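Removed: one protein chain of the complex. Kept in place: all other protein chains.
In order of appearance the chains are A and B, and numbering begins at 1 in each one.
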Amino acid sequence: MIFARGLVKRFGDFTAVDGIDLEVAPGEAFGFLGPNGAGKSSTMRMIGCVSVPTAGELRILGMDPVRDGTRIRARLGVCPQLDNLDPDLTVRENLTTYARYFGLSRAESRRRADELLEFVQLSDRAGGKVEPLSGGMKRRLTIARAMVNEPDVVLLDEPTTGLDPQARHLLWERLFRLKQRGTTLVLTTHYMDEAEQLCDRLVVMDGGRIVAEGSPRALIETYSTPEVLELRFPDGLDANPQYAARLEGVGKRVDPLPDRVLVYVEDGDVALAEVHRRGLTPSSALVRRSTLEDVFLHLTGRTLVD
Amino acid sequence: MVVARGSLHPTLAVLGRHLTLYRRLWQASVFSSFVLPVLFLLSIGIGVGGYVGTVQGVDYLSWIVPGVLASTAFQLAMGESTYSVLGDFKWVRAYHAMRATPVQPVDMVRGHLLYLIFRVEASVLAFLLVVVFFGGLHSPWALVTPLVCALLTAATAAPVMAFAARIDHDSYFAMLFRFVLIPSTLFAGVFFPVEQLTFGLRLLAYASPLWHAVELCRAATLGRSPAWPVPVHVGYLLLWAALGLFLAVRSFRRRLED
Partner (left out) sequence: MMTTLVVSRVSPNRVGAVVNRNVGALRSGPAYWIVLVSGFFEPLLYLLSIGVGVGALVGNLTVGGRTMEYASFVAPAMLAVSAMSGALSETTFNFFFKLKYMKTFEAVLATPVRPIEIAVGELIWAIVRGSVYTAIFLVVMVALGLTSPVGALAAFPATVLVGLGFGGVGMAISTLMRGWQDFDLLSTGQFALFLFSGTFSPVQNYPAGLEILIQVTPLYHAVELVRGLCIGVIEPSMLVHVAYLAAMAVGGLWFAARRLEKTLCE
């Protein structure tokens, strides 16, 4: 569906995307994980045929985005990072108007709109204005709008950024259904839980480059340990590196963060016993499963959400 | 669902959006696009006209009818190509939504122009209907004034859309209105013959698309020939329309690029 080799995007002196390779297969849910400014959105805009690559090769649905942009866009669904719904149109009109841009007939537009409103659970708001909708509803409407042309690929740029937890879960559930229908999803996120929930395969981006690629599980297995022991010590921030030194050898790796020390281990409880045996008394200790956050920390030395 | 290159469909889809929006706003626009020109006609045409004898051989009301007609089209075309265009780039981001679809900048520009022509024709026809009762039309040629106004709309709106797509702050519009719209309306032969202007100012009036449209409309409603040959007036308006269209499409494309 999507194929890129050595893809580069520069804005003046600034290199937003610095030579990435990727391939997305039909039916796949593919994610770009990385902090703000990693180059995810720039990559998405190139895939959406609204931004011209500076260098490298890019094929979407077997076509060249510069030459065949219009034909490619006809088969894409785009949910941008900033909602750009029409505030002066009703909820349904937002969908029908958009459907007409794809050349759908009036009747077909109405049929698709009603069907999609059902799908994103907004049927009861169909005749109302967009303004009073909550952030989660607006995002669902934008996703419905992206589906209006029955696209082969749906591009979602930060689909749940700025939403409350409940709205996020509802959205994830809808996106999961979409995936089950066989729609190819490409999404960017800086939330590791979102990437774990939705993506079959993902690339971790940092500074415009891809630093790792694989399924969430495989990435965790490769770049982290099954469990992580999080320790907090009472005497404050500056002491964490010293504690880290004293924890050397307890796990595969030790990371002192400003507020806590992470110990990467096979078995958290065993490791905690070892911590106590060494005479250390953390004010709190937490054993948890490894996440993509740990993968990212390991790969870049930084946390995802600052 | 592949849309053929050069198809008119996306243009009509953009027109469709504007018309859907207009369905909600038309009441508010009745005043500005219909009542105001009639008020103008009453105050200046009849009020002041009572003190004016004849101008170029006709009563003053008949003389300014075609002027007010063209200037209504001019004001509507300019007014509706400013805030709404900038807003669709900046606040509503409707053009950003469109660019993710097969709709191209040329469709966005053409769709908006078609919408404005629709709006202008609605006001022009209503105005003509009123004017008939005042006896302001003197020739069946008056029937071509809607065509002239459509051409004027394209000649005015297209370059203004190009301008609106390039700026980032709406305070420029206040200047456009005060330094282009109002002076054109007041000095391009709507209320008094441009021959009264000094030579320098007359050149400015000649430069304005409005003057050419006023001349054509006046020739039509009075049933006489315009100041310059018809093809010159029409050609000048077409030039503005074509140049404006070219610039507008280019500005739209640039603004949506990143």
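Everything below uses one rule, namely that a residue touches a chain if its C-beta (ideal position, glycine included) is under 8 Å from a C-beta of that chain, and two chains touch if they have at least 3 such contacts.
These figures come from a predicted structure and were not determined experimentally.
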Where does the absent chain make contact, in terms of the chains shown? B
Residue among B:40, B:74 or B:127 that touches the chain left out of view: B:40
Residue-wise, where is subunit B in contact with the chain that is not depicted? 28, 31-32, 35-36, 39-40, 42-44, 47-48, 50-53, 55, 60, 169, 171, 174-175, 178-179, 182-183, 186-187, 191-192, 196-197
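Quick note on the criterion: only the chains that are shown with their structure count from here on.
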Dist(centroid_CA(subunit A), centroid_CA(subunit B)) in Å evaluates to 47
Enumerate the contact residues on subunit B facing subunit A in the complex. 1-3, 5, 7, 9-10, 12-14, 16-17, 20-21, 24, 92-94, 96-104, 256-258
Given the complex, residues on subunit A that touch subunit B span 11, 45, 48, 50-52, 70-71, 73-76, 78, 80, 82, 84-89, 93, 97-98, 100-104, 145, 149-150
